[in-house]
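After the structure tokens below, expect a handful of questions from me.
The complex appears here without one of its protein chains, the remainder shown in place.
Chain lettering (A, B and C) follows the sequence in which the chains are written, and residue indices restart at 1 in each chain.
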Amino acid sequence: MAALLQVDNLTIRFPRAEPVRNLSFEINQGETLAIVGESGSGKSLTALALMQLLPRAAQIPNGRIAFGEQDLTKLNARGMRQLRGRDIAMIFQEPMTSLNPVMTIGRQIAEVLKVHEKLSSKAARERAIELLKLVRIPAPEKRVDDYPHQLSGGMRQRVMIAIAVACKPKLLIADEPTTALDVTIQAQVLDLLDTLRRELQMAVVLITHDLGVVAQWADKVVVMYAGRKVEQALPDDLFNDPLHPYTRGLLAASPRLKHDFHYRDGALTEIPGSIVSAVGETGCPFRPRCNQARASCGHHVPQLIVPAADRLVACPFTTSSKAVPHAAALSH
Amino acid sequence: MPLLSVTDLKTHYKSRDGLLRAVDGIDLVVERGETVGLVGESGCGKSTLGKTVLRLVDPTAGRIEFKGEDITVLDQRSLRGVRKSIQMIFQDPFASLNPRQTIGEILEAPLVVHKLGDRAERRQIIADIVAKVGLPPESVSRYPHEFSGGQRQRIGIARALLLNPELIVCDEPVSALDLSIQAQILNLLVEMKKEFGLSYLFISHDLSVVRYFADRVMVMYLGRIVESADNATLWSDPRHPYTRALMEAVPDPARPRQAAPLGGDLPSPSDVPSGCGFHTRCPLATDQCRAEEPEFRAIAPGHQVACHFSDHIN
Amino acid sequence: MPALLRIGRTLRRTLLQAIPTILGIVILNFFLLQLAPGDAADVMAGEAGSATAESMAALRSRFGLDNPVLVQLGHYLNNLAHFSLGFSPRYGMPVADLIAQRLPGTLTLMATALVIAILLGVVLGSLMATFAGRIPDRLLSIFSLLFYSIPSFWIGLMLIVFFSVKLGWLPSGGAGTIGSRLTGLPAILDKARYMVLPATSLALFYVAIYARLTRASMLEVKNQDFVRTAYAKGLTPFGVTARHILRNALIPITTMAGMHIGGMLGGAVVVETVYSWPGLGRLAFEAVMGRDFTVLLGILLLSSLLVIIANAAVDIIHAWLDPRIGAR
Partner (left out) sequence: MSTTDIGNFNSLAAGRQAAAEHEVPAPSAATDGPAWSNMKAPDARSQQSAAVVITNGRRALKVFLSNPNALFGTAFLCFVIIVALIAPILYPDDPLSMVGRPFLWPGQNSAFPLGTDSLGRDVLAGILHGSRISLFVGLMATALGLTFGVLVGSTAGYFGGWIDDVLVRLIEIFQTLPSFVLLVVLVAIAQPSATTVTLAIAIISWPTVARLTRAEFRAIREKDYVVAARSLGYGHARIIFREILPNALPPIIVTSSVMVATAILMESALSFMGLGDPNVVSWGSMIGTGRELVRTAWYLTALPGLAIVFTVLALNLIGDGLNDALNPRFSQDR
């Protein structure tokens, strides 16, 4: 079966930098693909590129975003508008600011239905109430006339989800959907997203920096660093046997993944430096921070290799092993 | 005598919605050399509590004793002495440094205000502290925007350490930082604690960070402490349903996914539910919980819980 | 919350807040009156040509000018409570009546100018925001800055030179053709002819302000997250602007518009002088020339009231536009 969305060699260029380079991935119907990375890794720009909502200064000099038959990078504005909100929908990190403060939530949900399904105001309102019910907002008949400021953060994110799924999209892009939310609310929202994914047979691109979220909600994980894909794996493989030094470092640095590890037991493993050091780097972008870097790493960008089934890693020197000290702490 | 002892502290604000009970009757003790973790979700009042302890916000009622002296009654002038001994590290490394001052100026001001050393001595102190937090010496002549988030947080730590404090209130010091930088800063905080014999009041919403970092943990909900225990006990034997829910809500690769442990939203702190504040979301709530406020009581030495049914949990 | 309730609450709050302001202005006004050199008696005596000390004293006691300051303040407040702003010896009539005669003229002028300014300003500003950074924006920016720099009285005179003297299209002053017995539409058209130049002169400065404000406000709103959400829904750029950007951008504009009412009144004073427009401004000018401070202060007080009323109106619009106001 052909993938629902296939991204090939996507590069995003700004006048003075290329925050995303040669990125490829694909996602099938009904699947959750997690793109994980720290800030500056280019993951949010990737999401915007899928929607063709990049800022004006940004260009896509090469690469293809194939959605079904269409290449989104070549699609005209009108064609893209017909896809947005209907076939591809997106929810954002900030539920507080992502809703129009002077419009009732009902009208904001109805708007997308009016645009794509040409519903009457009355019918759209009925559907909006149904959608509010679908995203489990209590008393939807009353809430439909509320303004965003009358709702809590979790509720607003539910409204955003209602807008996104209103036209039963084939692909939902969730850009850090729970980063701004409390942990107990995060669990509710992620649960809701997952249920809707199954019910509506959507594919979900879940963009996050939270490894815990990745482990529990993704079918497939892409790890990005400084605009490049450095590793791709199934979640179990990734957490049990991370291959790229960056992934290993991240897992080792995360206190969440080291149970019963207390400061009296010793220091956390650090990744020295920061992502800034990747700027202007000619070879492997992770080289300045890598504890296994060799001279040859500076020569050229490492190719993605296939170390095992369903896996990709952009490091020629890595070996799948439990002997790497970082990984030891993980398997318990 | 504990380093810091807070008794029945209340901080209420008048807001447009009425009285906002940000901190509503909290007892808290920080011993010398101890790290007390304060965990809670947004709006639970943990930041207000931290600021009240420093008298950056004036408490409505209660006592804050620092080394036995009640600092709630001190005027601004007498507070200065105490200010040297209690410091704060902020969450947002972008907002906590004055953008128009060089690092040198930022670090020199506290020394000038507290009349420590002459120019040359001050310069030496600053150079030492800058080296200690792991920044290059030429940093002093640069402006904050020339640094990354992690580096700025190091500067914030340097500023907090300058006056040789005994207690540092850390208000979400790593939650604005990327994972790979978090570990650097947490390690630095541990190092500094060892080197200077510091005590921390460590405020965070991130349970896993607190689990790594704290000696004792207090869980806060709607302006109150609902559970307090030493680190190991809390994690192995949580007795408040909220504590349990918090733990379960953290996604963890090591265990299979579960349904969201809690429904509903946090109530507004200006409209606190009757009885037990948690009863609106608690899976165990009964009529008793709706009517009666549970007492914050010890169920084991060093382990206190505010729940009518704490014995039935676990 | 229904918009009506919001508006009601806002209105009540606005009016409550206005009370101390009005009191402050009244007292300030009174003390300014005290500071004014000479008094009505002096002026009248001066105009009569000569006056004896006795007749001056008689005049003073008649107007209560020989009482202690606090008593006079009491009188003054008492008068105000009876809607009396004092008596203008110069015009031989109560100041309130005098102002009442002139107020409609000024209000018409201001209203016309305001409508021109807001309509033109918002349109120009939207254009500038749409083409931000490109040629149309740059050109319009310079133009608006130019409008912003031209004194209204001077542009008024220049318009007279061009449109009345050189072209002879429009009248150079007054409010209507003297002695004309027109009624109905022709009368309105006649009035409009007299209105064009003064209203344009007054509006030009404010066109610039609203254009710049609209531009800034729209650019600000454009960068907000909910606009991105709107695009993600598949709306057209026009739909996004019309349904999401404009209303949010109008909120700061209404606030500023309220703050400009007072300024516009001041502008009207000058423009009316240029066009011999029978309004408060002309009255103020004549009062300045005659050093008739009672009239001047009456105008000041009344125009302050006008500003307060205008602000209340703006607050209502604001509350209608923005559901967050007066909420809870």
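Points to keep in mind about this one:
Here is the rule we go by: a contact is a pair of C-beta atoms (placed from the backbone, for glycine too) under 8 Å apart; a residue touches a chain by one contact, two chains touch by 3 or more.
Just so it is clear, the model here is predicted, and its values are computed rather than measured.
Between the chain not shown and the residues A:3, A:75, A:96 or A:234, the one that touches is A:96.
When the missing chain is restored to the complex, the residue among A:22, A:39, A:73 or A:150 that touches it is A:39. The set of chain B residues touching the chain not shown comprises 51, 54, 56, 79-80, 83-84, 86-88, 90-101, 109-110, 113-114, 134-136, 138, 143-154, 156, 159, 163, 175-178, 181, 184. For chain C, the residues touching the absent chain in the complete assembly are 17, 20-21, 24-25, 28, 32, 35-37, 132-133, 141-142, 145-146, 148-154, 157-158, 160-161, 165, 216, 219-220, 223-225, 227-228, 259, 261-263, 265-267, 269-270, 273-274, 284-285, 288-289, 291, 293, 296-297, 299-300, 303-304, 306-308, 311.
The rule we apply is simple: only the chains that are shown with their structure count from here on.
Chain contacts in this assembly form an open path, with each chain touching only its neighbours along a single line. Once the centre of each chain is set as its mean CA position, chain A and chain B turn out to be 31 Å apart. The centroid of the Cα atoms in chain A and the matching centroid in chain C are 54 Å apart. Chain A makes touch with chain C in their complex at residues 51, 53, 81-86, 89-90, 92, 94, 97-103, 111-112, 115-116, 147, 149-150, 160, 163. Across the complex, chain A is touched by residues 224-226, 228-236, 239, 243-244, 247-248, 251, 321-324, 327 of chain C. Contact residues on chain A toward chain B in their complex (touch as defined above): 38-39, 152, 154-155, 182-188, 190-191, 209-217, 235, 239, 249-250, 253-263, 267-272, 274-276, 289, 332.
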